[in-house]
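Contents: one structure, followed by commentary.
Only one protein chain is missing from this complex, and each of the others stays in its spot.
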Amino acid sequence: MTKTNTEDYLRMYTQMVRIRTFEDNANQLYLSAKMPGLTHMYSGEEAVAVGICEALTDDDRITSTHRGHGHCVAKGAEFKEMFCELLGKAEGYCRGKGGSMHIADQSHGNLGANAIVGGSMGIATGSALRAKLQGSDDVTVCFFGDGATAQGLWYEVMNMAALWNLPVIYACENNGYSEYTKTEEIAAGSITARAEAFGIESHQVDGQDVLAVNALTNKLVARARKGEGPFFLELMTYRYHGHHVGDINREYYRSKDEEKDWKENRDPIVRFRGYLVEQGIATEDEIEAINTAVEKDATDAVAYAEAAAYPDVSEVDMHVFSDIEHALA
Amino acid sequence: MREITLSQAVNEAIAEEMRRDPTVFLMGEDVAEAGTPFKVLSGLVEEFGTDRVLDTPISEPGFVGLAVGAAMTGARPIVDLMFGDFIYLVMDQLCNQAAKQHYMSGGKLTVPMVLRTNIGATRRSAAQHSQSLQALVAHIPGVKVAMPSSAYEAKGLMKTAIRDNNPVVIFEDKLMYQDKAPVPEEEYLIPFGEAHIKREGSDITFIATSSMVQVAEKAAALLDAEGISAEVIDPRTIVPLDEATLLASVKKTSRAIVIDEGHQSYGVTAEIASRLNEKAFYHLDAPVLRMGAMDVPVPFSPALEDITVPTPEGVAANARKLCAGEMIHAA
Partner (left out) sequence: MPHDVTMPQLGMAQDAGKIVAWLKAPGDAVAKGDALFEVETDKATMEVEAQAAGYLTGVVASEGDDVPVGQVIARISDSAEDETPAPAPTPEPAADALPEGRQITMPQLGMAQDSGQMVGWLVELGAQVGPDDLLFEVETDKATMEVPAGASGYLAATLAQAGEDVAVGAPVAILSADAPTNTVARSAREAAAPAAPTEAKAPEAPEPPKQTTTPAKSPGPQTGGRILASPKARRLALEQGLDLDRLVKAGHPQPFHVADLEVLRGLPSDTTPSAKAAEAGRRLTAHIPAHGLAEFASWATAHADSTDAVLAALAGQGHVAVVGVERFGACQSYALPDNRRLSQVAATDDAPELILRDLRGSFVQSVALGAEEVPVLTLMPDGDGLSLVLECAGHHLSAQAAIALLNDVAGRVAQPLRHLL
């Protein structure tokens, strides 16, 4: 095991734990009625966001979804600004104007979560078009769920991406459920076959295996930079929570046994932790130290965000237009 | 001064801006070799090549979405939407995505894109190729809306739009593409939010957009002979709207008719009339009238289509009544 790999592996582990910890805290904020609105938990899908984003640089862009906290963390965002955004505070990434479903952090290349299912497919493809037109070698990853494969927009933009060999990777997080409905009830045929119909190279990968996701993405990103894109990935994964935090009684669409099986036998963090210890990359103590540090980071960030100030009401008509300070003045 | 067509003015504006700024590019259906069905963009692909003049598939939501993403990441796309009626197809990309990115990101993301499309009935194109849908877009905070009334405005507004850091929708009247007007050779821009007083008058104000400016000017000429002096104002952009110029005129004349080719109900005319009512009420000597397109889908038959849009005679007739103190629409 080389030193570089050790650092990469520990960072991947840390990032997955950061996502899980972020979501646990966000869930607590919702349950205790401290967070306005609602939110969609990424817990269970950590290996997807981390495996992919660890293959990207800050110059590479991603577009995210309503279930977007994981992408945001994996792309390098800070807890403090994220919790501030979730609580609608002025120091949030979007000054409290976006919230959970619109969190964006373009300093790390995150073009933002999107509350319209499939709504960012055009944006991601457009970002890749810009890269090609301007001769830059950055790659854009478009995250979306299995539910979004039912949106017509995807087929329009895949067509153009394939026609023009755009450096975009469509990453479908197939967690088996399209909101409250089994994916097999809403998706005919094979999802990878749809991308293949446009001549797009497609892969299905175990989304609970961070190393597998990362290894594949590394290869595809390198090829996309050389103009060999686009690519399609179907990442088989699972969401531990309901569609959103208020989706509590869900036995009418999936069984508790099924949830238990994924959590106990296929958890991406548990699996990777076991691998790190078994390979001698980290000791149990070192792992626990990571967990504790992340936990403290989250606790501190939540406390900071709870105490942080709301935006001044005068901000309500700011940022409607970039060149008009107050749109209603 | 030389005279060129509105179509040439748009073409010139885009060419000049593409020469000036390498991040500007053009995309849409049949924009390259075909130069659009109206031939507005002819010649551009020869100068700028297919890398910067992109023919897209017939996928309006798709290519408008691409433009949004390109604009968010450092390019300045101009998207050609062949007919204004196709706005309905791209509503999510335009109104949920482009219009809101800057606000939702707390000012961090910008979407400097131009969507150019058209309006205008009486071209015998029937209900799905004749609509004037500017009110739909103007209703959405975060999008600017320009409506050139001649070749001069078409060029100056287009150049400003391309340099603007916000999504801008430009509605050109497709019946005016061959209309000529004096356009200077030297460079000029027309700032947004500055109305233009086309004609001064003292008895009544006509506030008109796009091709309705011509309608208003013709009505004013008819009234001149009768001793009624009409002022004609072109807001040029309806978002932002130069309220101050409109209010000053109406306070002077104390009467106004607002004319726009969109459907009359819930439209641009209603919005402007409402603002005049709110802010100039005690200066009004007559109700502010709206004159828009009839609230029917645009019919095909010329016999029917021609009566759905405001005409100079109709505007003049209403103006006479207002100036005579007649009650309109009242028992």
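Lettered A and B in written order, each chain numbered from 1.
The working rule: a contact is a pair of C-beta atoms (placed from the backbone, for glycine too) under 8 Å apart; a residue touches a chain by one contact, two chains touch by 3 or more.
If you're wondering where the values come from, they're calculated on a predicted model, not measured in any experiment.
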Among displayed chains, the one left out touches A, B
Of B:Leu241, B:Ala286 or B:Val315, the residue touching the omitted chain is B:Ala286
Among listed residues A:Lys34, A:Lys226 or A:His326, the absent chain is touched only by A:Lys34
On chain A, the omitted chain is touched by residues 24, 28, 30-34, 38, 246, 248-249
Touching the unshown chain, chain B contributes residues 254, 281-286, 325, 327
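In this text, only the chains that are shown with their structure count from here on.
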Cα centroid separation, chain A vs chain B, in Å, comes to 40
Within the complex, chain A is touched by chain B residues 23, 25, 51-52, 56-57, 59, 61-75, 77, 92-93, 96-97, 101-110, 141-142, 144, 164-166, 240
In the complex, the residues of chain A that touch chain B are 61, 63, 92-98, 102, 104, 106, 111-112, 114, 116, 119-131, 133-134, 140, 152-153, 156-157, 159-160, 163, 318-324, 327
